[in-house]
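Missing here: one protein chain of the complex. Every other protein chain is in place.
This part shows subunit A:
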Amino acid sequence: MASSKLLSQPRWHRLLRRNLPNARLFSGLPTQHPGSVPEPQNHGEPKSKNKFKTASSTPSSLKEAELAKFAAISDTWWDSEGPFKPLHNMNPTRLAFIRSTLCRHFRKDPLSARPFEGLRIIDVGCGGGILSEPLARMGAIVTGIDAVEKNIRIARLHANMDPTTSNIEYCCTTAEKLVDEQRKFDAVIALEVIEHVADSAEFCKSLSALTAHEGATVVSTLNRSMRSYAAAIVAAEYLLHWLPKGTHQWSSFLTPEELTMILKRASINVKEMAGFVFNPITGRWSLSDDISVNYIAFGTKETNNEE
């Protein structure tokens, strides 16, 4: 099923490439843009134009405009009624999944108040630290990285306000740079990042390289389906105004099969997957088996693969 999608892509993408030089190609194909540097971006980024970074084609002025636009709303990271409200609402649900899978994988006591004591976790694309802070409160040694400097600053200021989160390490860097530094983590978490990345295969390889032996990788993203187009693009951006228009490109969404395949190629075996569904009556998110819109995948690093 995934392969048929691959085959059907090229003609469409050829069209896109002509008209939209910044369109993202499907990542299952060998990377067609040598020198592209996948860059983890944040969930709230309004436009995806600058994600496609070839060595020469991306004008630097455009990138600064994008970053500036994002920096403008980055003050609102911790305003739970602001533009990041859907993320704040979804956060406890994501954390519930992470808690249950990591506790099971690392054999930690799920009834303890600080189950992640002693685990080194990295939050790739941490933004304002919405995920990093609860993880730190659960006892983990957290490192948060993001490509936008302002986000890191906001995250650090906010984390310093609570003694339980003040030892989170925040860096403005990319996953690749950390791989070069040969850092390893017990758990690598990249939520709502991979749909904003230029080359998801390279990105997954970096995530895998950051994962220690027998470690865990958690990735969450949006599915590329009709339902997700209706929900995440039309409803969320245009009707309900939950997200600024242009936050997501539907073509850069990954289906669960595609994600599983890229992760497998990066020697991460996906063990569990769950979906998030939103109940409009109670206004709350919950975990479910429905992976047609938002989904999260938990995988472990296998060491007997050659890649």
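Here are some notes:
Operating definition for what follows: contacts are C-beta pairs under 8 Å (C-beta built on N, C-alpha and C of every residue); 3 or more make two chains touch, one makes a residue touch a chain; residues count from 1.
Throughout what follows, contacts and distances are computed from a predicted model.
The chain absent from the displayed complex carries the UniProt protein name "Ubiquinone biosynthesis monooxygenase COQ6, mitochondrial", chosen from "ER membrane protein complex subunit 6", "Ubiquinone biosynthesis monooxygenase COQ6, mitochondrial", "Cardiotrophin-like cytokine factor 1" or "Lysine--tRNA ligase".
Considering A:D79, A:E149 or A:E214, the position touching the chain not shown turns out to be A:D79 (whole complex). Residue-level contact of subunit A with the missing chain is found at 75, 78-80, 88-89, 91-92, 95-96, 99, 111-113, 133-138, 154, 156-158, 160-163, 166, 282, 284.
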